[in-house]
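Here is the structure we will look at.
Of the protein chains in this complex, all but one are displayed in their positions.
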Amino acid sequence: MADSEYALELKGITKIFPGIKALDDVYFKLKTGEIHALMGENGAGKSTFIKVITGVHAPEEGEMYLNGRQVAFNHPTDAQKAGIAAIYQHVTCYPDLSVTENIFMGHEKIRRRTRCILWDDMHKEAERLLGELGAGFDPRTPMGALSVAEQQLVEIAKALSVDAKIIIMDEPTAALTSNESEELYRIAERLRDNGASIIFISHRFEDMYRLASKVTVFRDSKYIGTWNVDEIANSDLIVAMVGREISQLFPKKEANIGEEILRVEGLGKAGYFADVSFSLRRGEILGLTGLVGAGRTEVCQTLFGVERYDKGKVIFKGKELKVRNPRDAMRQGIGYLSEDRQKQGLVLQWDIGRNITLSALEKFSGGGAIDKRKELEVAKSLAEKVGVKAKSVFDLVSSLSGGNQQKVVFAKLLTAELDVLILDEPTKGVDVGAKSAIYEMINELARSGYGIVLVSSEMPEVIGMCDRVAVMREGRITAMLDREVLTQEAILKASMDDTAPGALEGRRAEA
Amino acid sequence: MEPRVLANKKEFTFKSFFLQWEWLLVVLILAVSVMNASLSEYFLEYDNLRDATMGFLDKAFIVLPMVFIILMGDIDISVASIVTLSSVIMADLFNHGLPMGWAMVAGLAVGTICGWINGMLVVRFKELSSVIVTLATMIIYRGIAYILLKDQASGKFPDWFQYLGWEYIGGIPFILIAFAVCAIGFGWLLHKTVFGRRVYAIGNNATASRYSGVQVDKIKVLVFTLAGLMSAVTAMFLTSRMGSTRPNIASGYELEVIAMVVLGGISTAGGKGRMIGAILAVFLIGFLRYGLGLVNVSAQMLLIILGLLLILSVAIPQLKQRFASMRRI
Amino acid sequence: GNNNNAGDSASPAASGDAGGKKKFAIIFKNTGNPYGEKQMDGYKNAIEELGYEAILKAPDQPTAEAQIAMIEELISQKVAAIGIAANDPDALQPALEKAMKAGIKVLSLDSAVNAKSRLVHVNQADPELIGRTLIQGVVEMIGGSGEIAILSATSQATNQNAWIEWMKKELEDPKYKDVKLVKVAYGDDLRDKSVSEAEALLKSYPDLKGIIAPTTVGIAAAGKVLTDKGLKGKVQLTGLGLPSEMAEYIESGICPWMYLWNPIDVGYLSGYTAAALVDGKITGKVGDKFTAGTLGDKEVIQDGEGTQIMLGAPFKFDASNIAEWKTVY
């Protein structure tokens, strides 16, 4: 059926946003029935590239061929009609609408003559699709009631629902734990075996090795090259992505652990978590890991005063801690780096300097007015300290790549006098280059006496960085593992239900 | 990671400096003045211009805190009702024998309390949005004014009370001086202080602000309370200008105030805009109305002109942006 | 005498510019009101007959605030006289006092301002006469006994309230012992509200025999309700209304007759009064006499603390004459 061996071919694509060239003369070839990984640092232009393919953005230059025929998509529906489906990086759901509608939005089933929507058929079809994915929830539930991981499954179902020839997945595993990722791999492989071609974007090397046969790398909006996955060495790939070598991802560090600073006793919040107890010492990095929705973020936010707990107590520096809001927490000495830096960490429309000083404005105010010179000085020195790549502190944060944005959030934490840092997925969606800088920074902070709680879903990160690890499952801490016994197997065992072989297998059995 | 040195200065370009919204307002004010002057020989008389400001400045006091409210992405449509209620309560207390000074204090206090109630409702019931909350309180506050004063008008204030809205100090209207003081105060608050910076932060990203230790709720309550207080200040001036009060005064002020703030370039969608813009807008609309009034343009034409001005003022930047991005492509 | 000279010397500009034509202004309550348009027409006729220039103004909303702004605009234009149909009797006092200080002759028409804010009031009809006539009319319609109700404009409307007071006084007469005024309802001059209020009257008082609606919107709304409910002959309707609005219901017999003065004449008389004030023929004192064009000789008489000029008795509209008037106003 194909006039060409390539299902999709793009030549010389250039896409310009006001003030930024997001894609610069980019090439890409996707064979029929292959899984092709697309990699690159944050801001390399991967997501933009996807949006060009799916017709969300129109490129300024370049040609696109589908099965050898030149096409031009002006609108997402054009791409949908041509059999291209995409799972976008940021979950794009309608929280108020049912799962079924989320799956079928844009291509609802309608009765020919009356143009009336066939709800029954759609619900049945949705149920079938979700069943295949091992999801156990009713397609009539509103999307907003689902957890992030469940929403990601719906996104996948949405892509499957159109029976696409080309499926694009933009960081689908970012919100999933290894088990759920495994399920996704299997689905992807099945789709490939059925003749679909898949473009797979991820920052995780394990995804690429596990799935893809080819890998294409972008760097700074430019096309770098395409390789067979089994032919390129890990280090070469990193060089291609970053433009230089990264010697050591997890720098060796000697822990310098001091007295206990924070103790949590039997903390509980109805519906979210219960019986959470742990202690943290100065200079220590305590890992907090588990499956998505295990309640880690909730625990952290409770400690930071975003939410209230209704059971247990927190002892901080020997005294019982009572915080009503984040400001209280910061005053007492607890800082929090949130999971979602764009929504919770930064004021995107502001420049770097203002973002850094936002939480410590009182320090620069004399008689109510802000001392702008002093503010600039502090902001500049902190931005330099964490190594933000920018022209000046007056650059807008929105113009920075993800990794640099994360560094700005770190700089923000350094303005306050804190003792405990709670870092919630500090490397989520951050490229390898920035990742190692962040790890270095975390170690540096621990050495200088901070107690650090590191929430992470990435096993290598947890094992490489932490002195002790608490594993959570369904709102409870199921294991506290010391560095000596810290292995992937131990963590997995603790994070999954002992009675069932695996969370997802369990779900499937039910469906 | 190679250490980097960041530049010390912000890049300054004349183009971006002169492309600011406020310049457009200045140009518009000049254009309106030229137009008015050519249409009516009376416009450029000093006495007339001076007295014209007395006519439109009363509601301008509400514009100042409304800038804060709209910057934070909220809105308060109960301000006109607060004006009425505090005016009515002031008059009522005065009629019951309270000295005028104390009655004024009570009026200001009532306005402040009304604003505080708005603020508390808005932060306690986040799911409701400020439009709904203040829509309800708008009806309630005016409702209370009706209950208190029924079909009566209330007046007979001491003579000195009338000076507020009608007298001059050194040839300058007192109301203009008072407005200038308040405008400078609010401008300072918004642009120079920690408080103002936080208001902008909330407007741009309330969640991130909260996570950064900004007490979003407290600031919101404070801003709504300020709006209540300034509405009460407007009530003082308006009552003084009318010499009496009724439960139906100041109706429709809320929309005029919001229109001025928007014309001033304050955008809800990103916490952008400056106090000076809103102040310029007050004078732009004020002089436009006055000038057209001098040539006795009919009320309906005035409505149409003001409506179109409002639309154009928001449409121009939007269209400009669109053309700019088209040209770059 | 003296007053006359003072007036002339204080407004030299008024007589000097605009080709030497003196300007006479009238401000009605709000725009788009046919009754007001007719009044302004009458005023204009009179002024132009006398060879002066007329300025007609009306705000888009019937508020005192808007009228104050218009008074300021007229002071700036140095008009010779202002005739005003006030939205509030007291709230215009400071503004009108300022106008008088600037040498402008101020008179009110239709709805009066308080005595301090005017030189003279042009009264369309004696409130006492209106109140008593309406009661006598409705009692005649209902055959001397039964329940009646009043459907008024807003609860603040001064004219209506004065008339209602006189109606109540008239009802105190023992000959009305079988007539019971059950309720005064307020339709706020809004169509929908007046209709609901009229319906509520009919339901709450099933034995209601007559409705008096001393306001155009109210009487027309009541006429509509009685028509729709087929209550012709069962519930009688009278009051004050525009012939054009009421023609339908007078012709159909829903409202056997009603009263109104001729708004054109009210305006016309006001125009002549204004001119007489400006020319110094009268000063607004009791006993002053002048000739008001086609309306003949008029005399200034006492009205509470102030003075007034009376147009005459209201005109009775019934089936025999409504056809010729319905196209006039």
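Order of writing sets the chain letters: A, B and C. Residues in each chain are counted from 1.
In this section, contacts are C-beta pairs under 8 Å (C-beta built on N, C-alpha and C of every residue); 3 or more make two chains touch, one makes a residue touch a chain.
Quick note on the criterion: contacts and distances are computed from a predicted model.
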Should one name the undisplayed chain from "3-oxoadipate CoA-transferase subunit A", "Phosphoribosylformylglycinamidine synthase subunit PurQ", "Rhamnose transport system permease protein" or "3-methyl-2-oxobutanoate dehydrogenase (2-methylpropanoyl-transferring)" using UniProt, the answer is "Rhamnose transport system permease protein"
Note: the excluded chain touches shown chains A, B, C
Only one of A:H123, A:K165, A:R327 or A:R354 touches the unshown chain, namely A:H123
Which of A:P76, A:G312 or A:P460 touches the missing chain? It is A:P76
From A:A22, A:I198, A:I238 or A:V306, the answer for touching the chain not displayed is A:V306
Touching the hidden chain, out of C:G32, C:G233, C:G253 or C:G304, is C:G32
Interface residues of chain A toward the undisplayed chain are 54-56, 75-77, 79-80, 88, 92-98, 100-101, 105-106, 108, 110, 115-117, 119-120, 123, 138, 140-142, 144-145, 268, 270-274, 295, 298, 306-307, 344, 474-476
Contacts from chain B to the absent chain lie at residues 75, 121, 125, 127-129, 131-133, 135-144, 146-147, 150-151, 207, 255, 258-259, 262, 268-269, 298-304, 306-311, 314-315, 318-319
In the full complex, chain C touches the hidden chain through residues 30-34, 36-37, 60, 155, 183, 185-186, 191-193, 195-197, 199-201, 203-204, 206, 217, 220-221, 223-224, 228, 242, 244-245, 247-249, 251, 326
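Criterion: only the chains that are shown with their structure count from here on.
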Among line, ring, star, complete and other, the chain contact graph is line
Between chain A and chain B, the Cα-mean centres are separated in Å by 43
So, in whole Å, the Cα centroid of chain A is separated from that of chain C by 73
The distance between the C-alpha centres of chain B and chain C, rounded to whole Å, is 36
Contacts with two or more other chains occur in chain A at residues none
Check: chain C positions touching at least 2 other chains come out as none
Seen from chain B, its contact residues with chain A in the complex are 1-11, 188, 192-195, 197-198, 200-201, 204-205, 207-215, 270-272, 324-325, 328-329
As the complex stands, chain B meets chain C at residues 40-42, 45, 47-48, 51-52, 54-56, 150-151, 153, 155, 162, 165-166, 238, 240-252, 289-290, 293-294, 296, 298-300, 302-303
Chain B partner, complex, touching residues on chain A are 16, 18, 60, 304, 306, 325-327, 329-331, 336, 338, 343-350, 354, 358-359, 361-362, 365, 368-370, 376, 380, 383-384, 387-394, 412, 416, 437, 440
